[in-house]
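Removed: one protein chain of the complex. Kept in place: all other protein chains.
Entry: chain A
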Amino acid sequence: MDLFGNLIIGFESALSLQNLLYAFMGCVLGTLIGVLPGLGPLATISMLLPFTFGLDPTAALIMLAGIYYGAAYGGSTTAILVNLPGETSSVVTVLDGYQMARQGRAGVAIATAAIGSFFAGCVGTLILAAFAAPLASVAFRFGGAEYFSLMVVGLIGAVSLASGSIMKAIGMILIGVILGTVGTDLNSGVQRFTFGTPNLWEGIDFIVIAVGLFAFGEVIASLESDANRETFTDNMGRLMPRAEDFRRMTPAILRGTSIGALLGILPGAGLSLSSFFSYSLEKKVSRFRGELGKGAIEGVAGPEAANNAAAQTAFIPTLTLGIPGSPTMALMLGAMVMHNIQPGPQVMTSNPALFWGLIVSMWIGNLILIILNLPLVGLWVRLLSIPYRVLYPAILLFCCLGVYSVQFSTFDLFLAAGFGLAGYALRKLECEPAPLVLGFVLGPLLEENFRRAMVLSQGDYMVFVREPISLCFLILAAALLITAMFPKIRRERDAILHEET
């Protein structure tokens, strides 16, 4: 009842012509900038933030939320078309999305991402509207021990990102973890692997690694084989998914949405973990898991849905507690403070038009985006028919802009170039970069939370099994490990499953 009344307040506020217009503008701007390689939502919002200062607070936040989703949509388009993840969560979209594009199914992949995101966005908005306050307390239950055990699950699951050799995948994860330790150690203040240059004191940025390994590596590799490229551009295929595609994407989207909505609530790690977890889940339970990594539609639908559901529920800690779940959320919070709104539980009561208006406008934003994006699919796909002697230099240019915009540092550009060569070498060695990136993201979180849990428990290792949530994750991790360690069990299970189907 209450929810209904609140949503009406929200619709009244969000459906004003002015706010609708700002939501639309935000979506368009976000998509346009997010589609540029190397520029993810974080860079997009920080660039466009000043544009919103002159607006009234509700309109400003609505526009920012539009930019946020728009950039996320744009980011998946880049991931699918040019093999470049603009943020952590689209590393997974690259795996199957780019393979689909190579098979001439780029349009279907982009449309699937949009449909999955829209559905997840709707569910996420409903959850946000109905359970924001009670769910907020879940975030508090996650301390060092819980996060540590969650990261263990994530790292073990990372093996599933590889479609080739398991040993190579483990190697890649470990290299990623080591790269993640570069910089000043949080706990001791010791500088690790900085080789005496202050440029590395703060570690390596995600964009540097992603652009280097994926985009630069791809461009170098494309130089040696243009035969491959011909098939890519000539055959654009269908733009819209077929009935068969819909049948296959539906369960993946449902699974992705649930996992994303749950993980999004956790400040810090949730958003980036959601798509990885969804992919791992698909790899375990999907009927078509054998095709994952080779252009399966589930590999795009699940993670994209998870990512967008998490993006919605990530607003829960931000709006209700004033605790940002990600750097992007921190920027949104900063924007609220700039407009004299103190985030926290009181926002709901003191400023209901803003709170519910924002929530409703998130849903409207998702609707605008799907209306905007489905017709644009053809346009984006046509970008691929640009001769690559024109397309690739342009991609390189935008990537360099994206890398430079992170720290305004030319050192980062050289570093990304270095990773480009490394990415090419890894490609030749048939080592996949996705597990490396996951190791890079999760490794430092694992270490940080492990050490924090140890300090707070005064060196008692039992803390990880004493905390119930942590224990559950560790049991899950052990189960995953056992199924991975004993391929025999897996083979038998696969055989049983095949008999059933």
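The rule is simple: contacts are C-beta pairs under 8 Å (C-beta built on N, C-alpha and C of every residue); 3 or more make two chains touch, one makes a residue touch a chain; residues count from 1.
Quick note on the criterion: contacts and distances are computed from a predicted model.
Entry comment: the absent subunit's protein name, as recorded by UniProt, is "Tripartite-type tricarboxylate transporter receptor subunit TctC", drawn from "3-isopropylmalate dehydratase large subunit", "Diacylglycerol kinase", "Fumarate reductase iron-sulfur subunit" or "Tripartite-type tricarboxylate transporter receptor subunit TctC".
Note that of A:24, A:98, A:119 or A:142, the residue touching the chain absent from this view is A:142. Between the chain not shown and the residues A:351, A:409 or A:483, the one that touches is A:409.
What chain A contributes to its contact with the hidden chain is residues 46, 49, 139-144, 184-191, 196, 198-199, 201-202, 267-268, 321-324, 330-331, 334, 337-338, 340, 342-346, 407-409, 448, 451-452, 455-456, 458.
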